[in-house]
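Data block below; observations after.
Removed: one protein chain of the complex. Kept in place: all other protein chains.
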Amino acid sequence: MSVLAVEVPYWGQSLLRVLGGIVAVLLPAGTIVYVFLFKMMSFMQSRLGPMEAGPYGSMQLFAEVGKWLQKEDLVPDGADKPIFKIAPLIVLGSTFLLVAAIPFGPDAVFTNFSAGVFYALAVSSISVIGILIAGWSSANKYSLLGGLRAAGQLIAYELPLVLAVVGVVIQAGTMNMQGIVVAQNEGSMFGWDGLGNPFVITQFIGFVVFMISVQAELTQVPFDMPVAESELVSGYMTEYSGFRFLTFFIAEFATAGVFSLIASVLFLGGWGIPFAWFGWDGIDDVSNWMNVAGPLILFTKMMLLAFIIMWVRFSYPRLREDQLQTFAWKFLIPLSLANIAVTAILKVAV
Amino acid sequence: MTVLSDRQQLGYIASQAADARVNVELETEGMTLNIGPQHPATHGTLRIIVRLDGEQVVWAEPVCGYMHRGYEKLTEVRTFPQVTTLVNRIDWLGSFANEVPFILAAEQLMDIEAPPRAQWIRTVLFELSRIANITLFLGDLGVQMGAVTPTFIAFRDREYVLNLIEGVTGGRFHPNFDRIGGLKDDLPKGWIDECRQVMKRLRGFCEEIEDLLFGNEILQARMRGVGVIPAEIALQYGLSGPNLRGSGVDYDLRRDQDLPMAWKEVDWKVWTHPDGDSWARCWVRLQETREATKIVDQLLDGLPAGPIMAKVPRIIKVPAGEAWVSTENPLGEMGYYVISKGDLGPFRVKIRSASFNNISVVPWVLKGLYVPDIITVLASLYFILGDIDR
Partner (left out) sequence: MPMKPKVPGLLKGLGVTFNTMMRTITKGADTVQYPHAKETPPIRARGVIALHEGNCTACMLCARSCPDWCIYIEGHKELAPPRRAGGKPRSVNAIDRFDIDYALCMYCGICVDVCPFDALFWSPEYEYSESHIADLLHDKTKLGEWMLTVPEAPELEAGAQKGK
């Protein structure tokens, strides 16, 4: 890869990839926490949010990290110690694995899987294991309830998540994430290529189903039964303190960021602006400065989708477990199946 | 019939025994869960022991008393003004409403009546404390259901009511303003206009909460049909207030009894709902808040001029006797049974608090509900620990 003018040796490329991966996970997490959790939630509640730590509370995140790090590391007596300690790392680890498949620019990719979508959806299920064993190993009835609810909910909402993406894959013709971005940006809608072919318009139902499933996969309100704060105090996270809780906290928002990145790649056109605006014909034509501008564009689209996720989170009450399941099995899955059928018919016939 | 050999018979018995052992080993036990005493969902230190089968409740029992402060014993060794101070703290969210039945009972024993201006201002402050109490309930309902935003909206608008109460009485939470024979002080200048503006703002708040909470399909799915209490059961368990009116019983002490207060002088409506589920109870409370703002507006329009205090001696000795007065407090029916022996203080005061009877229905209503529904029902029954335990 020769993004820069110099030729970078292989170990240098690997180091860049590792650092890039860490930044790609933690930067969205930090930005989402500050902009949406601290500030946007406060504005929606007629207050200003943290203002003391740094100008306008910008250092609040670092203050929080410092606070959590210096807390006592408690492990309950009856807990299954190795499993208890591993659980948060599994949840955070799946996020890091997930970000490896996302393209950030025409050449700025970590790896270019030919089955990127397949890989991403498979790896995102690993966090379910982390949540389950966190609830089970905590030796606490409330955590157990939270873990059991999480098991049912997260598995139920995997299906609409996957099925919603199938429509995108059919339209793009490839499972390669880079290929999906290119298909959106060089394509045209009904013969007009002014906007490219963003799948958010042609696959609107798929988009809505995907966003709802993402909300459920992240256990955000209105699907936050596993962490029902007013009932289970913190659900599967109740017994965690200090650095382990910080890991769960970061994982929650990092996963929100990474899923928003995936959604912007799949539906909003990823790192690209429609190629027609610059007269490019394919991915090889795209100029090199797109490797710098691409991540920024992708970041903006991610913030937009994260805004929607957080907006819904702060406005709605939560659904009960059986209503949750009914919604997934009896409404979302049939809807996404119908979406696939219609997309397939239109792709073949039109 | 085949004749089994001994060996076969023994084998058959052994397999039956093995089956039975497996059944016993696999038999799922119920889980006993303690909700409280420290828990975000109970408004204070209430403990509810539930036995669960999976996520369904099989048996429930509330255990109260974690906040018992010995009020009735305290009142035996305090004078009447001191008792007025103390009873503010029973239902601390709508504090002025706690003083009123006690003072009315003492006035009954003394056979005096407060002047009309005092009666009208007492009613205004009573309705303001109702608004303050139920506004917080509406915000809290959101949190119990999972929505974090309504709390802040509720507290933001409730602040204006508390400022009003502070402007008159000097205390936001514990006014301590009622005196035997009238009120301590009159209204400061400009208060009536400010009160009218605050009432308008609160009506806007009710609209906002209706859009944000009550119109929300998720909340409706959570609350409709959950925790249905039929009217007969409600009457048998002694529920009162919006819990009773949410089950369709048309009973409001402000209208149904004659007290020296100004409710009969103004035009207002008693809200009931036939369903009896959690949704009905919360909806009735929302309508009552709106109605309370209209009552306050009408009272301020027709406020009579005059003295604020009747002619009472400086050191008040209430003559011997017994009196029972109960009023329609924000939480339900609250009553005081005062026995006086002619001293500076009462001989015995029995406090009938609304929440104590309201949670007596908890074992009946929680059977068969899911764990999240426990929270819904507790939220809709709305009790305050100080009111339960005194």
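As written, the chains take the letters A and B, and residue 1 is the first residue of each chain.
Everything below uses one rule, namely that a residue touches a chain if its C-beta (ideal position, glycine included) is under 8 Å from a C-beta of that chain, and two chains touch if they have at least 3 such contacts.
Small disclaimer: the values here were computed from a predicted structure and weren't measured.
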Check your understanding: Who touches the missing chain here, A:45, A:94, A:137 or A:153?
Key -> A:45
**Study point:** Sole residue of B:135, B:176, B:289 or B:353 that reaches the chain not shown, by the stated touch rule
**Key:** B:176
Point to revise | Hidden-chain contact residue, picked from the options B:304, B:319 or B:368 | key: B:304
Check your understanding: For chain B, which residues lie in contact with the unshown chain of the complex?
Key -> 78-79, 81-82, 85-86, 117, 149, 153, 156, 159, 163, 166-171, 174, 176, 184-192, 208, 210-218, 220, 303-309
Check your understanding: Contacts of chain A with the missing chain: which residues?
Key -> 40, 42-48, 51, 311-312, 314-316
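Convention: only the chains that are shown with their structure count from here on.
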Point to revise | Whole-Å separation of chain centres (CA-atom averages), chain A against chain B | key: 43
Check your understanding: Considering the complex alone, what residue numbers of chain B touch chain A?
Key -> 31, 33, 39-41, 55, 142-149, 151-153, 156, 212-213, 216, 218-219, 221-222, 370-375
Point to revise | For the chain A and chain B complex, residues of the former touching the latter | key: 41, 44-47, 141, 145, 221-222, 224-225, 228-231, 233, 314-323
